[in-house]
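As you look at this complex, bear in mind that one protein chain is not there, while each of the others sits in place.
For chain A:
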Amino acid sequence: MLGISGLFILWFALAGLVPVFTSQALAAAPAAGALKVGEAFPDVPLAGDLTEEQKGYLGLSGAGPWKFSDIKAGHVIIEVFSMYCPYCQAEAPAVNAVYEALRASEHADAVKMIGIGAGNSAFEVDFFRTKYGVAMPLFEDAELSLHELLGNPGTPHFYVVRLGKQGGTTVYSQTGRMESEKAFLAQCLKAAGR
């Protein structure tokens, strides 16, 4: 039998019931458990239905699953989202705008951007992609295994990771919606040393 703390862990882990921060004051602080700046970022497996263009963007080939470290970039911006999270739904246009701005910038080759659907099946990720016209490569995490490896962050949560041979190093960590698309991208690029 699980103790009460076990129940709570189970609840977080299985239901993926990811709390969110809506105020900007709170948005600056990572959620408890989320990976912090300076911490190692695990070399998580990535599975998803990517187009050839998306695979080319990330430097991937084949049908996957791939490893995070397979991505060809110096840094990766990651949005941990959920189709079921209203804040993630509301944030989708802003995330799309950041992705477009990044792709159009001089940093496009060095800094890549992906999304991980915490607790979302392939169907749910695909629906979110279609619903909001997401061009950014999205990966599924139906069993929340990636979410757990990433510290069970609230959603949306944004990481910037400096890629290494076996995962990487967290250089930016933010729970909650971005203050502005421009400021957010600037923060991410600054964290990436650009």
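Methods note: contacts are C-beta pairs under 8 Å (C-beta built on N, C-alpha and C of every residue); 3 or more make two chains touch, one makes a residue touch a chain; residues count from 1.
Everything that follows uses one rule, which is that contacts and distances are computed from a predicted model.
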Per UniProt record, name of the chain withheld from view ["Carbohydrate ABC transporter substrate-binding protein (CUT1 family)", "CRISPR-associated endonuclease Cas1", "Thioredoxin domain-containing protein" or "Molybdopterin synthase catalytic subunit"]: "Thioredoxin domain-containing protein"
Sole residue of A:41, A:84 or A:139 that reaches the chain not shown, by the stated touch rule: A:84
Looking beyond the chains shown, say which of A:49, A:70, A:100 or A:124 touches the absent one. A:124
Tell me where the left-out chain touches chain A, residue by residue. 1-4, 6-8, 10-12, 14-23, 26, 29, 31-33, 82-87, 89, 119, 121-124, 127, 131, 142, 154-155
